[in-house]
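In this view, the complex is presented without one of its protein chains, the others remaining in place.
Let's turn to subunit A:
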Amino acid sequence: MTKQIHLAAHFPGVNNTTVWSDPASGSQIDFDSFRHLAQTAERGKFDFFFLAEGLRLREAKGHIHDLDVVGRPESLTVLSALAAVTTHLGLAATVNSTFNEPYEVARRLATLDHLSGGRAAWNVVTSFDAFTGENFRRGGFLDEADRYTRAKEFLQTARELWDSWASDAVAADPESGRFLRPGGVTPFRHQGRHFDISGLFNVPRGPQGHPVIIQAGDSDEGREFAASSADVIFSRHSKLEEGRAFYRDVKRRLAAYGRRPEELKILPAVTYVLGDTEAEAAERAVEIRRAQVSPQTAIYFLEAVWGRDLSGYDPDGPLPDVEPNLDEGVSKGHAAFRRDRGELVAKWRALAEEKNLSIRELAIEVSAPQTFIGTPRSVADVIDHFVQTDAADGFIFVPHLTPGGLDDLVDKVVPLLQERGVFRTDYTGPTLRDHLGLAPRTPNRIEETS
């Protein structure tokens, strides 16, 4: 049976995928940029629009990292505003479970679900670093080993809060004088390792019951968490074979939780470049990667692996001859390069020697190439092939330009997918759960006893 593809749009983030030096690159903070990208995604009938989060500015060598985009708004606040200028598009916020409390997050997500008519999604992320903790009351309080136990308990607690209001708890009946139905709001009590809370939740159940839950963890623990609790996985496995392996592995885990494979959608994050010919697309892809890896970014890229200051080296010259300092971490606030740096240095030196690459050329060569490069037709073919052969259920597209970075995808590739009958030509329901083919969460009505 032909699978239907799911598509999502990622607002360009604070890493070097986002090209800010291009004359066509717009504001990263002006609401019009968010509006443009969201409305483009909705024109393309995408499932949802996605915002990432980072609660501390990234640092390198003890300074704020200044080579990539810096700065972004609060996710839920922007998504609530986007709900006013879109009608069907799902709205996904990344919200940290470490530096928040369930009561507050549950009510903000339920609020977004109400204010968007059932389009809210929550990408549940965890962090444990004291670095981010310095911006919050509790500081760095969590061990790495505990981050998933806290995230799981956090989500579980949020679900208990959402379920504490029956879907028909609000009667609002002036005749009987009952605003709430008796028994419609149940007191909650959660006692666990991370949360010991009780009382009354104060937001009625949202149109979706629970917002769509997204999870991005890749470790064994992360995959298990997703299999038990998530509706969507934000996956980093965007190559065909590893995508299939990940897909098989995660879908296999669902049965243990009494879930069917189609109840969890796997959406790898991908980038793309289009051209009128394959050659033109390939050429554009190289240009974009040169823009993504500026001379300064190339040095930074190597510093993160070498663990030392390499600012004295010429980006257009050969690789540094000094040995890496494996004890020293250079960058804070992002996850790359935490392991195996020694091996990596050896590999890069061999590669640079073999192909005669400068620092910058090497950085371009080894940094991730765009996932899909080609004509609209060949890219549509590949997208469909990935989905039909179970490497993915769809994709989260990460454009390199704000805000016009998805314009050509929506104008040129989406129609081809629609022609093939593998992507919707219009929305069939109002909620994000409808778009994703997920059942609403248990209706949870009051038992009529009288």
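Simple rule for what comes next: a residue touches a chain if its C-beta (ideal position, glycine included) is under 8 Å from a C-beta of that chain, and two chains touch if they have at least 3 such contacts; residues count from 1.
Assume contacts and distances are computed from a predicted model.
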Margin query: Considering only the chain that is not displayed, what protein name does its UniProt record carry among "Sugar ABC transporter permease", "LLM class flavin-dependent oxidoreductase", "Pyruvate dehydrogenase E1 component subunit alpha" or "4Fe-4S dicluster domain-containing protein"?
Written below: "LLM class flavin-dependent oxidoreductase"
Checklist line | Among A:His36, A:His88, A:Arg108 or A:Arg147, residue touching the chain not depicted | finding: A:Arg108
Next item on the list: Identify the residue among A:Asn100, A:Ser367 or A:Gln388 that touches the chain left out of the display.
Entry: A:Asn100
Next item on the list: Kindly state which of the options A:Pro73, A:Pro318 or A:Gly404 is in contact with the chain not pictured.
Entry: A:Pro73
Note to self: Among A:Val185, A:Val250 or A:Ile266, which one touches the chain that has been omitted from the display?
What the structure shows: A:Val185
Note to self: Considering the whole complex, not just the chains shown, which residues of subunit A touch the missing one?
What the structure shows: 20-21, 29-31, 35, 54-57, 63-64, 66-74, 76-78, 80-81, 83-85, 99-101, 103-104, 107-108, 111-112, 114-117, 134-139, 165, 170, 172, 174, 177-182, 185, 195-204, 294-297
